[in-house]
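Removed from the display is one protein chain of the complex; every other protein chain stays in position.
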Amino acid sequence: MTVLEQPGSYRPAPPPAWQPRTDPAPLLPEAEPLRVLGTPAAGGLDPVLLGRMYGELVRGRRYNAQATALTRQGRLAVYPASTGQEACQVAAALALEPQDWLFPSYRDTLAAVARGLDPVDALTLLRGDWHTGYDPHEHRVAPLCTPLATQLPHAVGLAHAARLKGDDVVALALVGDGGTSEGDFHEALNFAAVWRAPVVFLVQNNGFAISVPLAKQTAAPSLAHKAVGYGMPGRLVDGNDVAAVHQVLTEAVRHARNGGGPTLVEAVTYRMDAHTNADDATRYRSDAEVEAWRAHDPIALLERELTGRGLLDEAGIREAREAAERMAADLRERMNRDPVLDPMELFTHVYAEQTAQLREQAAQLRAELAAAGEPSPACREDDGPQEGRRR
Amino acid sequence: MTVLEQPGSYRPAPPPAWQPRTDPAPLLPEAEPLRVLGTPAAGGLDPVLLGRMYGELVRGRRYNAQATALTRQGRLAVYPASTGQEACQVAAALALEPQDWLFPSYRDTLAAVARGLDPVDALTLLRGDWHTGYDPHEHRVAPLCTPLATQLPHAVGLAHAARLKGDDVVALALVGDGGTSEGDFHEALNFAAVWRAPVVFLVQNNGFAISVPLAKQTAAPSLAHKAVGYGMPGRLVDGNDVAAVHQVLTEAVRHARNGGGPTLVEAVTYRMDAHTNADDATRYRSDAEVEAWRAHDPIALLERELTGRGLLDEAGIREAREAAERMAADLRERMNRDPVLDPMELFTHVYAEQTAQLREQAAQLRAELAAAGEPSPACREDDGPQEGRRR
Amino acid sequence: MTTAAVGTVHRATALAQALGRALRDAMAEDPSVHVLGEDVGTLGGVFRVTDGLAKEFGEDRCTDTPLAEAGILGAAVGMAMYGLRPVVEMQFDAFAYPAFEQLVSHVSRMRNRTRGALPMPITVRVPYGGGIGGVEHHSDSSEAYYLATPGLHVVAPATVADAYGLLRAAIASDDPVIFLEPKRLYWSKDGWDPERPEQVPGIGRAVVRRQGTSATLITYGPSVPVCMEAAEAAGAEGWDLEVIDLRSLVPFDEETVCASVRRTGRAVVVHESTGFGGPGGEIAARITERCFHHLEAPVLRVAGFDIPYPPPMLEKHQLPGVDRVLDAVARLQWESEWTSEGGVR
Partner (left out) sequence: MTTAAVGTVHRATALAQALGRALRDAMAEDPSVHVLGEDVGTLGGVFRVTDGLAKEFGEDRCTDTPLAEAGILGAAVGMAMYGLRPVVEMQFDAFAYPAFEQLVSHVSRMRNRTRGALPMPITVRVPYGGGIGGVEHHSDSSEAYYLATPGLHVVAPATVADAYGLLRAAIASDDPVIFLEPKRLYWSKDGWDPERPEQVPGIGRAVVRRQGTSATLITYGPSVPVCMEAAEAAGAEGWDLEVIDLRSLVPFDEETVCASVRRTGRAVVVHESTGFGGPGGEIAARITERCFHHLEAPVLRVAGFDIPYPPPMLEKHQLPGVDRVLDAVARLQWESEWTSEGGVR
């Protein structure tokens, strides 16, 4: 049976014989965002996993703060913080197996770090260094994607390709509430459903696309309701409840892995910081709103659960914070070193084989640099494809 | 209150206070395509309207046949027939008020004709004459649109503009099942819902996008289920039941007119002819399937209803057919005359004011034509904007 | 308001603000002008160009749209069909690409398709070009795509006065205009007075920004200041350079350009966009076709390298600067060097 032969494959039939392709009822999302922390369901959770998530959340919060600070020191060109959204970031990373792929958007540095990327490499783009500062194959993390929603069809294609090859690989793609309005969102979800590709879409609905609130973005009951229009299940989850997000994503990943096809997950969360360090959030939202969300902080929610159940004490909290500080210190230290970029590398990766035209232009730049007394650090005569400078 | 201020305008709230933007239940489509003909509901229908629809259906069927014949005589470059879909075409035209706008796709010549367009003008594009052979303002019919789904945001923008101006105008936009996969479909529906624009989307689900069956186009329970993801009502209707399509569209148009916003209507129908005269449908579907649909023919359905209720007899049927024959004869006759095109008009409408560059190029063509002994029929020195040749 | 106060104000008017002023004045004069785009309302745009418009004219006139560029431009088409004059903001150059089909297949052709019945008085504002330290996708020079699309006007101001005047002209135009805003000049000021805006001729007219006799630099948008600086520097080397600011690429002001080149006999086209297939090719070819026997040297081009726009830390190598312009001028065969090349002549 090929991937495309689906059970009950539809043939058009006149209305008397018409049937829905699938039963819509099971595709509809929960009536309100799923919560686990603070509910009886939390009792069944693995304490080791919870502890790990706690450490990652604390580290992630610190990472967001440190990266934002680095923008003020001119060490980062820009930083779109995921402060307040750490539960989504961490749960996304932890829901995957090593062979799976993560497709982050430009805001998801943290998810990439939680998945194993070096915290400095993850910031390469944002510090103004090369566009992708890591080998995507190493941790199966696609480049941070800036054009909104365009990474979603990539995730579908990769998952589809893996399935065709018979590999056990699931792709998890992240997108914002604003990104759901793009045509690429629609096309990706439709392809995924038609191909039954093993892919999970996680919408981090943080209430805003820069300044535009959700009410101007959609009139849907919830973003998760979009799923039924593609014939895939929609799930709605409290995006600040790391256990709930992790549970929903793990279920969706398992469903995909077992051939069940894609799932759309909406995590309701909030962007506590401005859009980026360059944004002024007071222009479009009130402090009161922000404060209301602060009372629903993802770290606090988990901390409450863990301390309440005796799984975390003052020492544990201190330990987590200290680990986060160490990470931050290391990040600060390494980010304060100036990266060494080779201008000649501009011509190296445009094509597999450099064209005559680019050779000529490379020669021009090389001559200019030499004339200016700043020869290329790795000045090679041919400027042909070469290993990346840090590999 | 501005158009954009919607009741209950959403502000993000932490999940304990989370609510769906709207109740999804009323947005879901009927469980199976709505039928009116042959059901008790048909009893309440206006006999005059039914009679008019019958005449239009018969005329429409004949129009499709005649136009297809004209392709064989080389009088049309191509014709995408709507044979079998006449109920959708006719109902779409009749559901609108004169001030409303129709946005047809390339297959919807018939809807444009049913709305009042001259049958010959409606074929201008398809005969290889100028791209749009009519003034869209005259009958409020947008140009037949070839790039799939791209007309949908136009309809939204026009409806939105009319509403901003306080005009009582509804836009009805037609699209195929295949067209629902395009990003523009998604973006248009989303804009319409967010803006509460007075627009109705009619998907003619005829089972195929050229050769690609619906099963490879979507995995959704039905295309009408897509509506809920935008927060608009979805309706599912038997597309061969002209009374049912008319009823659903009329309701949707009224809803839009009353400020209720957009509706997505899926009409389940079937394309009886090949995709166009150039297509070979036997490559991708069986005769048996076509025959199954022939038993559910839109004209036969209405004929059965009308004759059963004594509203139509042999004479009436004959009369309708004769009227259709007269239309066909007139079409044949007028389409057999060679249209006179002015090559110099190529430069007339590119810009409001002709650029120096185009003036130069126009002069070149004029000289070439003169040298070849075929001067432009309306050879004017300036070739500036001028009235269309037939207006 | 005293003259002194006006002086204080106008010296402080940055290009971005002049654009905002143009939008405001156009909206005040003509109720059919509507602004739409991502974040143009409450926020006033990421570059604050539309700041205050939603407040002054209401959200129906200056509208935050859903995040979907094809949808925005497609809706603008429908609005234009109904008689409005939409001004669309694309947030950055590369984020205009999703709207490419609407632009090429509809915006540019609707008038022609309908034989004039449906004109498209749409202005598409595109913050464009590099030099702002923007990460990937925020520094594209995409004008080549628009140039090659008949039916569009393509405009790129370089001064505050032109920013105002050309945007007014674009909005007033009954044709679609791609309005390329040089991001890197958004905060530049040049003494423009918003209370007495100088008259800018309509779209399609180049301007000689500096008169000279030795050679002509032909440029537009963010490269205009670079060429002016290069021309100043060239004086020291004995070259008296003329600088032409094209202001609009379509329509192309061949007359002004060719008149200059026929006089100077030498020309360099300068732009930031990549060279291959870029505007410079068209301009150089056109000049050569029309002025061949006046040319002492081939028309040269100084452009971005034919590579994807570099990361911020390397972008200085991509941007045509004064040195590269002067290098090109130096290669305009001032000596008898070419005769030694062994050419046909």
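When the chains are written out, they are named A, B and C in that same order, and each has its own residue count from 1.
Quick note on the criterion: contacts are C-beta pairs under 8 Å (C-beta built on N, C-alpha and C of every residue); 3 or more make two chains touch, one makes a residue touch a chain.
What you are looking at is a predicted structure, and each value in this text was computed from that prediction instead of being measured.
Participant: For the chain left out of this view, which of C:160, C:230 or C:250 touches it?
Facilitator: C:250
Participant: Specify the residue from the set A:86, A:100 or A:187 that touches the hidden chain.
Facilitator: With A:86, A:100 or A:187 as choices, the missing chain is touched by A:187.
Participant: Looking beyond the chains shown, say which of C:34, C:137, C:209 or C:317 touches the absent one.
Facilitator: Only one listed residue reaches the unshown chain, and that is C:137.
Participant: Among C:83, C:201 or C:281, which one touches the chain that has been omitted from the display?
Facilitator: C:281
Participant: What residue numbers in subunit A mark contact with the hidden partner chain?
Facilitator: 2-4, 130-132, 135-137, 142-143, 147, 150, 152-162, 164-165, 171, 183-184, 186-188, 190-191, 194, 345, 348-352, 355-357, 385, 388
Participant: Even though one chain is hidden, which residues of subunit C still touch it in the full complex?
Facilitator: For subunit C, the residues touching the absent chain are 70, 94, 97-98, 100-101, 104-105, 108-109, 112-113, 136-137, 144-145, 147-151, 250, 252, 265, 273-274, 276-286, 288-289, 292-301, 306-308, 338, 341, 343-345.
Participant: If the missing chain were put back, which residues of subunit B would it touch?
Facilitator: 77-78, 125-131, 146-148, 178-179, 181-184, 209-212, 216-218, 283-284, 339, 341, 343, 346-347, 350, 357-358, 361, 365, 368
The rule we apply is simple: only the chains that are shown with their structure count from here on.
Participant: Which two chains does the highest number of contacting C-beta pairs join?
Facilitator: A-B
Participant: Measure off the straight-line distance from the CA centroid of subunit A to the CA centroid of subunit B, and report it in whole Å.
Facilitator: 41
Participant: Can you compute the centre-to-centre distance for subunit A and subunit C, using the mean CA position of each chain? Integer Å is fine.
Facilitator: Chain centres of subunit A and subunit C, defined by C-alpha means, are spaced 36 Å apart.
Participant: For subunit A, write out the residues touching at least two other chains, lowest number first.
Facilitator: Expected reply: 181-184, 216-218.
Participant: Mark out which residues of subunit C touch at least two other chains, giving numbers and ranges.
Facilitator: 65-66, 68, 70-71, 98
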